[in-house]
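Just one protein chain is left out here, and the rest sit where they should.
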Amino acid sequence: ERGADGELKIIQSQAASTMNQYLSSGTKDINASSMVSEPLASYKPDGTLMARLAAEIPTLENGGVSADGKTITWKLLPGVKWSDGTDFTADDVVFTGQYCMDPAGGCAQLSKFEGIEKIEAVDPLTVKITFLKPKTNPYSAFVGALAPILQKAQFEKCLGANASSCTEANFKPIGTGPFMVTDFKTNDVAVFEANPHYRDPAKPAFARATLKGGNDAMSTARAVMETAEYDYGWNTQIEPEVQAQMIAAGKGKFVTAYGGLVERLELNMTDPSSALPEGERSTVKHPHPIFSDIRVRQALSMAIDRSLLVEIGYGEAARPTCNLVPAPEMFASDNTGCLTQDVEGAKKLLDEAGWTDTDGDGIRDKDGKKLSLVFQTSVNPIRQNFQAMIKQWWNDVGIEVELKQIDPSVFFGGDAGSPDTFQKFYADVQMFANEWDGTDPQAYLAQLTCEKAPKPEDQWQGENIPRFCNPDYDALIKEMLTTADAGARAEQIKKLNDMVTKDAMVTVPLANRARFSAVSNTLLGVEMNAWDSEYWNVADWSRAK
Amino acid sequence: MFDGGKRPLVEVEGLKMYFPITAGLFRAKVGDVKAVDDVTFTIFEGETLGLVGESGCGKSTCGRAVLRLYEPTAGSVLIDGEDVLAAPPGELRALRPKMQMVFQDPQASLNPRMTVAGIIGEPLDEHTTLNRAQKLARIYELMDKVGLNRDFANRYPHEFSGGQRQRIGIARALALNPRFIVCDEPIAALDVSIQAQVVNLLEELQDSLGLTYLFISHDLSMVRHIADRVAVMYLGRIVELASRDALYEAPLHPYTQALLSAVPEPDPNAETTRQRIILKGDVPSPANPPKGCNFCTRCPKVMDLCRRVEPEYREVAPGHFTACHLHNQTAGQTAA
Amino acid sequence: MFQYTMRRLLIAIPTLLIISLVIFLLLEAAPGDPLGEVPLTVPPEVKAKMRSALGLDAAWYVRYFLWLKQMFWIEPMHLIDTLFGTHLADDMQRVISFQSRQPVMDIIAQRMPQTLIVVGSAYVIGVLIAVPIGILSAYRQYSWFDNLGTFISMIGFSVPTFFTGVVLIVIFAVKLQWFPMVYDTTLQVTDWDSFTKQLRQMVMPVTVLSLFNAAQISRFMRSSMLDNLGQDYVRTARAKGLTERVVVLIHVLRNSLIPVVTVIALGVPSIFGGAIITEQVFKVNGLGQQLILAIHANDLPMVMTLTFIFAVLIVLFNLIADLLYGILDPRIRYD
Amino acid sequence: MRNGAQPVLEVTNLKTIFRTRGGEVHAVNSVSFDLKPGELLGVVGESGSGKSVTMMSLIGLLPSPPAEVRDGRVMFDGLDLLKCTPAQLRAVRGPGVGFIFQDPMTSLNPVFTVGYQLREPLMKHMGMTKAQAQVRAQELLELVGIPDAGRRLKDFPHQFSGGMRQRVMIAIALACDPKVLIADEPTTALDVTIQAQILELVKDLRQKLGMAIVWITHDLGVIAGIADRIMVMYGGQIVEHGTVKEVFAKPRHPYTRALLQTVPSVRGERAEKLNVIEGQPPILRAAPTACPFRDRCTLRFAACDAANPARYAVGPGHDAACFWDFDTDAPRREVTETADV
């Protein structure tokens, strides 16, 4: 029964800064607004699609997707109302497309609307999307928590350049979801009430919800697991031992869901030496003097004990992996060769590569040059532990390592003026984690083509961070763009994955990180989802009696 | 006595020292504290000029301005023929050895963190090129001269009694063989039984070294003892200046008369019979002196004239100067 | 006094202008981009448009003067509008946060209450604890009480608040479950129940902060009391046959409070600055936390405005401290 | 006539020490004296001779620690002040014994108005209401000769000149009509003209109020003018005591003699050279076992090192603590006799 269970209290390790996903890519904000706004379809925990505001998922079979792959037609669920009581219609969907595709709007989810020619309302309950080119994966716009529908009436005045200054709308969007915002304090707290017009009259079970921003994972976890002040704690990535201690408190449990998030090392294939002139550092003009030899790269990977890394760093929140694309199941390669540490093998490979310790200082050298690496990552306690451990292992095989930590806002900030961004990669090795949106990693893998290597000409905005370049790989990516068959696509993905990891070792996957959150024992109905918002089924959550 | 035969060493002419008073939004100058207002006197070589007056009347300021430790507002000071007030900084420094000062508070005038040797040696460091041994010899010589045990050279000021400290201050002043010393209440902070020691020392030194003193004090009996001529200050001005005997036996200015009569005498018989002139009220502020004669607010013999016209400072008898309307006629007569 | 105040205020104007310029230039010089958070998928042209929408393509001095105008002209007018329902500033651009695109002043107004309540009451309580402790330890100098007080205040001084905060949380929120560890900023005090709730959630952050404040102020109080206990007028008061209570609590205290009150006044701006660390630990999410967030997000208008307000408060309370000194101490005349 | 009266204050064998880091300081040693009603007792002695400490010991005004009154008896109004409870003592301070301190600049509380500080003892000891106290305070200020008293009650001490502050101090001390007024160097910090004003005032007040006064000073001249009896202190002891006329005419202690000779005069003969008491005052590290003045004394002989001289009577109401007999210009007989034993 709606509203019977009182208040739902959620704490997030980061507070939401807006309720409009289109203006933010932060998961904190996406989670928050998913309580209010809904897409046409969303992903289930297993990665498959489920209809939400759509009556059904359009497919080739039911004619929703045209045979040439150039259109997709969504039938909307009838009788859906906005939380202000007005009807939800195809116009709202069309408007949302217009809103995000406005070139002046700075829509954060623009990529979801890539390749769309037009969106039109066929009738009040039918929306047709036409693509410029045939699309192998047409489920992008209006699918998933990143691309929900906005109410036209509310956002009409917020098109283009006005988008970000529509604070009232951005902070209190009218949605079709189970809750509606009553109070929003940016970067602090959002307060919700059950949507009186929600389509299922029995849901949500909670009358109110609060979404508080904590400031760190530790206290977020503690507020759920130890003091039980909160029912749900988003992103409680804490040390494994502390995890165990909190579980022992018996007030809640941790839930995990594995998506594509992989913590990995990236090896710079170009020379980051500061001796090079600015503008040529870390560009394809100069291949890396050490990593050009694949045996060195392999040795680096072999020296690492991934299970120990995970045990110490993540505990239940990650598992060792050798893949760049570890999930969903159908795309994951069966690559497990890296999981056992092989120190001797690593040493042998380095010997073979000609790196030997000639002067007896414990560090290998070749042609008078020491085997010495700069290893950078963002400031983050777990990453620093990883750095220390990896440094130790590499030291053990005779490699000197200098560690460097960079403030995350700088490291990931993308500022072309800063020497410390991960794109500039002014280091030999760097560590970070990345994943893709939705379930299909095609675009993600396409980032590693030769021409996507970051370079000064385009403000270092490329995504091919290791500057990997293999014509075969690029060819396979092209081929994939025209492959529609699911089975074949899966094979191609596995192949691409192996090419960058096992074969080339430019990306050294370490661990597949899970979404890791804390749930109080009194909260029922939580189903972790790695492909959508964690609150995707918040309408079904209820309080244990 | 000290008539024209002696050579004037210090000639002070129209010395004024005003401290500005600021007020208002932009700290504009709205007036002056006339600490020393148009003071003229001469000190002859080898003599002691006593300068007496109540607290705050400008004695110290006058002494300091003479040595140009303050930058006076107006006037001229000739010491041994050289104009101290006009000298540029470099020359002034060269003039310093000639004129020295002994301060009121022997505790405060010695740097608590320097040894006696350091304190006495400082002027030597500044103005001579003696080597260590010579310097030490000179320091010992000075200590002997002022009656300090040589053992004390490495002690700190706090380890001495007040009288001994004042000796250190005197030794410092003597280090450069000055001709002229301003003694700014050198005994005021000392105990009665010790005052005499210091005064005797100063007298001995004057005799042996031919020093010239400006002896500032508010202790009239001590001034009577040490000074050859005495100047009385009131509110920034000299109201009377005369030879010691003339001043103590026949003071002309009502203020001097009151001052002298107020000094108690350690003789019970005399005390019971003595008639005091009790002045009423307090000294006006030098920032806002009364119109006319400065002393008109407290003067027992005040006349109407006094409140309007400032009396002229003039010689009413040979070597006897005063600024009082009561003595104007006589002055006029002698002048005529 | 009035003239003195006016003069100080006049001097404050250029000082504050220089401060604002210094802050602005520093922020300008700092690397980092307000669009840093915009996803990499957004094409450069769009980014350029967003940049110009933020006014970032103008020269720095243009933006500086714009900020000055917004801060000193539009914002006050807006305030008048909201107070009196006029429409002076209707179409004028207020100072807008890059981060949330909300008027900076609105965010500040939103966060001010929790900061004032928590940090402010911690300050008041700190002072209330510190004064008696200072008095007693000076009166009984070198007694066990004094030594203990010295020791504790030094500890309070030397232990970071993030440590004390967590210790309190572990003991009182986790183990004993007496107080909540997360501060609820949405709580409205309407009845007794919500009042006790508010009290409960304030206990820990306020304790941490007031201990820290008390440690400092009690030191000042003590030394000021010691200075005055040795004064001659104390002997006079005793010679009049007054009781020790009157001597210490009226004669000495009144004098000792003069410097302490000014120290206390000087500390007031720090209330508005928020206690960054304590706010983080207890999730008070007040102005201190906002400042940190804004700095990390390169939210120039927010940082600029917050720091400037802070500077104004410091200058203001410096003046207030001086004036208080003049009021409390009849010997001081400002003119 | 005064000799017959019962003393209001009788001090016997007072000993006060200070505990300092360097050890004990015996500031006051076996001091005995008395004070008759309406009498003015002058106390002189050089700095550090224990004048202030003696007087403050009487009514417990010394800070303790470091001060400690070791021994003695202070009879006031049939009460031994040294054995009083703090409350009894407080009742004596003010109505019993008034105190004027040396430094008028610091002895008044700078943050309270003069009126407040005057009313305080009135309300505490005389049971007056605020309004009554106000009236009385004004009278007191008028009594000590401050013009426009009613208005000046609202002023703060810093608005008064040094002389006027000292008058305020006197007014405070007089507020409760004390039987005994102790004035600790009340004019030392003042100029001669102001000092003359205050002396006149005190003479005046004495006539009007008839209280007994102890007047501490360095200045023999002051004593000569106003005191009935004089007490000379040296090294924490009373070395000579007698009527003013006697002592000034026939000083019977070498210290008193030297003191009288060191002071130059504004009127009498001008000495060519001032007499000097050479040497330093004694450091009072231990209770004295010998004459404290012996190191500076020109008449020193063996007995001076052997014992601390008692106060020998040398004339009517005149005694001196010296082994030398100035009448015969030889050591006292008592000394030679005991030395024989």
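Annotations
Labels A, B, C and D are assigned to the chains in the order they are written; within every chain, residues are numbered from 1.
We take it that a contact is a pair of C-beta atoms (placed from the backbone, for glycine too) under 8 Å apart; a residue touches a chain by one contact, two chains touch by 3 or more.
In the analysis below, contacts and distances are computed from a predicted model.
Only one chain is not pictured, and the protein name UniProt records for it, out of "Heme exporter protein C", "Oligopeptide ABC transporter, permease protein OppC-1", "Acyl-CoA dehydrogenase family protein" or "Fumarate reductase subunit D", is "Oligopeptide ABC transporter, permease protein OppC-1". From the options A:104, A:121 or A:242, the residue with contact to the chain not on display is A:242. Summary of contacts with the chain left out: across C:112, C:226 or C:276, the touching residue is C:276. Residue in contact with the omitted chain (choice from B:134, B:149 or B:177): B:149. Per the touch definition above, the residue from A:122, A:308 or A:481 contacting the chain not shown is A:308. The residue from B:77, B:110, B:259 or B:279 that touches the chain not shown here is B:110.
Contacts to the hidden chain, counted on chain B, fall at residues 64, 67, 69, 92-93, 96-97, 99-101, 103-105, 108-115, 117, 122-123, 126-127, 149-151, 153-156, 158-159, 169, 172, 176. Where chain A meets the omitted chain, the residues involved are 218, 238-239, 241-242, 245, 274, 305, 308, 312, 379, 381, 384-385, 387-389, 391-392, 402-405, 407, 410, 419-420.
Within the complete assembly, residues 11, 15-16, 18-19, 22-23, 26-27, 29-32, 151, 154-155, 157-160, 162-163, 166-167, 170, 174, 273, 276-277, 280, 291-292, 295, 303, 306-307, 310-311, 314-315, 318 of chain C touch the chain that is not shown.
As a working rule, only the chains that are shown with their structure count from here on.
In this assembly, the C-alpha centroid of chain A lies 89 Å from the C-alpha centroid of chain B. Once the centre of each chain is set as its mean CA position, chain A and chain D turn out to be 91 Å apart.
With centres set at the average Cα position, the gap from chain B to chain C is 55 Å.
Within the complex, the chain D residues that touch chain C are 56, 59, 61, 86, 90-95, 98-99, 101, 103, 106-112, 120-121, 124-125, 156, 158, 169, 172-173, 175-176. Chain C contributes residues 231-233, 235-244, 246, 251, 254-255, 258, 328-331 to its touches with chain D in the complex. Chain contact summary for the complex, chain B toward chain D: residues 54-55, 161, 191-197, 199-200, 203, 218, 220-222, 224-225, 248, 258-272, 276, 278-280, 282-283.
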